[in-house]
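Here is chain A:
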Amino acid sequence: MSETGYVLEARGVVKVFGNHVALDKVNFGLMPGEVHALLGENGAGKSTLIKVLTGAYQPDGGEVLVESQPVTLNNPQHAQTYGIGTVYQEVNLLPNRSVAENLYLGHQPTRYGFVDRRRMERDARTVLARYGLDLDPGSELGTHSVAVQQIVAIARAVELSGKVLILDEPTASLDRNEVERLFDVVRSLKAQGLAVVFITHFLDQVFAIADRVTVLRNGRLIETRALTDVTRTDVVRLMLGKDISFSGATALEEARPAGEVLLDFRNYGRKRSVHPFNLTIHKGEVIGVAGLLGSGRTEMARIMFGADPADEGEVRVAGQKTAIDNPTDAISRGFGFCPEDRKAEGIFGELSVRENIVIALQGKLGWFSALNRDEQMEIAGRFGEAMDIRAASLDMPVKLLSGGNQQKVILSRWLATDPAFLILDEPTRGIDVGAHAEIVRTINRLRDEGLALVVISSELDEVVAYSSRIVVMRDREMVAELHGENINPGVIVQAIASNQTGASA
Partner candidate 1 sequence: MSRSLRPLLATAVIFAIAYGLSVMQFPGMFSTRVLGNFLTDNAFLGITAVGMTFVILSGGIDLSVGAVIGFTGVLVAVLISWMGLHPLVAFAIALIVAAVFGGLMGLAIHALEVPSFIVTLAGMFLARGGASVITQDSVPINHPFYDWISDLLIRLPGGGRLSFIGLLMIAVFVVGALVAHRTRFGSYVYALGGNTVSASLMGVPVARTTVAVYMLSSVLAALAGIVFSLYTSAGYPLAAVGVELDAISAVVIGGTLLAGGYGFVLGTFIGVMLLGLVQTYIIFDGTLSSWWTKIVIGVLLFLFIVLQRLIFAASAPGEKVAEKA
Partner candidate 2 sequence: QDISGKVVGFSQIGSESGWRAAETSVTKQQAEERGVDLKFADAQQKQENQIKAIRGFIAQGVDAILVAPVVATGWDDVLQEAKEAEIPVVLLDRGVEAPEDLYLTSVASDQVKEGRVAGQWLVDNVGSEDCKVVELQGTVGSSPAINRKKGFEEAIAGHDNITIARSQTGDFTRSKGKEVMEGFIKAENGGADICAVYAHNDDMAVGAIQAIKDAGLKPGTDIKVVSIDGVPDIFQAIAAGEANATVELTPNMAGPAFDALAAYWADGTEPEKFIITESKLYTAADDPEGEYERRKGLGY
């Protein structure tokens, strides 16, 4: 051990992308046996910092030290040899390989030079059992849900890290139980003397598990503090550099007079996907959708939007019976849909921010009435500003934006189409408090403007804050519709939990 006592340390680290300084002389130190929360707004540089610390990026200045010895980490594998294991922001595993192989890739036990598959699967089973997962380690990872994949990724990083475990937003796609399970694991690792870095936008979780917290803003280190010394408001203030009213504080929505009926789904469903459901949606109303992970919320949203066409029941739009067989149908009737998997289904990485914003509107206009460049610039500029998108230029590829800003781009895309009905699937996942509040505000504003919205969210506080009504999904079936004073976390949890049969992992 060294004088500073840090197992892993960044000293004056600088990282520049083009002419954007993502990290500006950041110092960051990790003690053994601590859980260290890394906080900051979207684009603050959290992911970049850990990529530098784990060899995925090379710093443009400053140095990385392991146990006070300066080191050059060439790649993540090299970092692993120092006992540094990482789960990156997006689930980064191999859906085409078995669960066991995903756990041990690169370190598979061998016998006579060949992979000892039996032993590997046996070990995998033991490891997964610690996370409460009981599944066939020989099965293809891609056949399991995102949550399971996330846990496998965490298990893998834990297995490989002797000294440091870095988790970049590991809980974004986990439900409460799974988060609890994860925290148990983290606590036991901490007890074994591991240093854990934990990036999240959930302040609750920070206070539940972390010992110290480091806050980044615009690529600069703001402060590192022991959590015992700070309150929530302190942390938020550090992140934003100003005070804001937290979304949870918004008053409960009173029962408002519903507008006229916009949509009416009758026995709407899809075989092997979502049980037929009935739902009437009025103008100026937000319907919150609650449910456990994998309860079929996303699938319901996709059916409403025609991404997976319904095969039973009917839908009326403003009283007219119509068929919505594909997104084009839906969009032409004023629907919009922000999917939950931003990277895979939302953004066009190579295309510019401008094109990403205008594309749905252009899709609505059709092939032959093209918006010219100036019109595109105007539209993109208008919505970019309204949503406070932070981008060096509207012509830069959207893939270079941070996650939260990408989400705002997609929201802008739909707002540009002047929709009557918006479906938002986890719009605040992986988004910092500032942007979070902004999106909640936007939802409220849109509702007041007379839009109908369906918002899927795993954050109960949030759903409660803006919903006029809440529907609860369980096992791919709509099991409850809550009104008025029933809209509170307790009742929702009750509805989700009642008669809980075989909820998946």
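Selection criteria: all candidates are chains of the complex that A comes from, given by their letters.
Basically, a residue touches a chain if its C-beta (ideal position, glycine included) is under 8 Å from a C-beta of that chain, and two chains touch if they have at least 3 such contacts; residues count from 1.
Computed from a predicted structure; not experimentally measured.
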Expected hit for chain A (complex, candidates 1 or 2) is 1
In the complex formed with candidate 1, which residues of chain A make contact? 56, 75-77, 80, 86, 88, 92-98, 101-102, 105-106, 108, 110, 113-115, 117, 138-140, 142-143, 156, 160, 344
